[in-house]
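One protein chain is absent from this view; the other protein chains keep their places.
Moving on, here comes chain A:
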């Protein structure tokens, strides 16, 4: 090893070390860590509280807070001391007054919630609404984005700007006229209006995101395929599509979460029997007021799918966020 490289290596090492020291400094700054942990707890507590509640019995929920779910109401340090003094060798819960009791947790609330108000049916409805509303815009947007990215034609930039700028139109602006048109076509209260509407609302973002990813693919790759005599379709399927999987996943998760969690579009267009779970939960708040054993279980049934999708595919979701396109 020459002196130069040794010096180089040493410098790099120190920089790396410096970084570690920095990180340690930041971590060992106790205030920062404590604040971070406190915020994380603060953020999670509301959800945790409802989750605990969803497993408790209706009577328990109305009589005591969820934070007492596993605590013994009779427990006090004084009583605890007396119990030990009385019976110092009996460790069993019947002997000593313990701070914790056996909680009465069960899945009963979930079973009843699924029965009530057709929550089970609406859960399936959510899938039926969401799956085409994710797949169809991806198919359409892939073609459009391909044309925008890789076919030179007159007015391309203007058209692309037009598509992009339509992202500014709030969905609210479109609902009343669309409903009128669907009614004129006798499509009102069908699933088709939901699929069509969600597809339309997702398209500008889909085209924009996929276009950005396609643009980044080196031109030489595509030209090489062209030279081999590949047409648009072969270029599209053999060269581009495999490279676009992350982009498609990214938009797909966006659209999935958006459609699954949607309330406005389903309230406007869906027939009662096609209502997705978010809408049923929203109705339950109105009709069951504070029946927390039903509401809490229902809320978690509705959250289960998006949370699983989110946790499993978080990487792509974040990538989509950072690609700059966000739909509110």
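What we mean here is this: a residue touches a chain if its C-beta (ideal position, glycine included) is under 8 Å from a C-beta of that chain, and two chains touch if they have at least 3 such contacts; residues count from 1.
Quick note on the criterion: contacts and distances are computed from a predicted model.
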item	value
Name under which UniProt lists the unshown chain, selected from "Carbohydrate ABC transporter membrane protein 1 (CUT1 family)", "AzlD domain-containing protein", "Multiple sugar transport system permease protein" or "thiazole synthase"	"Carbohydrate ABC transporter membrane protein 1 (CUT1 family)"
Identified contact with the non-displayed chain, of A:119, A:141, A:214 or A:247	A:141
Full-complex contact with the absent chain, from A:109, A:250 or A:296	A:296
Touching residue (missing chain; options A:173, A:221 or A:272)	A:173
Which residue of A:114, A:187 or A:249 touches the chain not shown here	A:187
In chain A, positions touching the absent partner	15, 18-19, 22-23, 25-27, 29, 32-33, 35-36, 39-40, 43-47, 49-50, 53, 61-67, 121, 124-125, 128, 131-132, 135-136, 139-141, 143-144, 146-148, 151, 153, 159, 163, 166-178, 181, 186-187, 189-192, 195-197, 199-201, 203-204, 207, 231-233, 236, 257, 260-264, 267-268, 271, 273-274, 278, 281-282, 285-286, 290, 292, 295-296, 298-300, 302-303, 306-307, 309-311, 314, 318, 321-322, 324, 326, 328
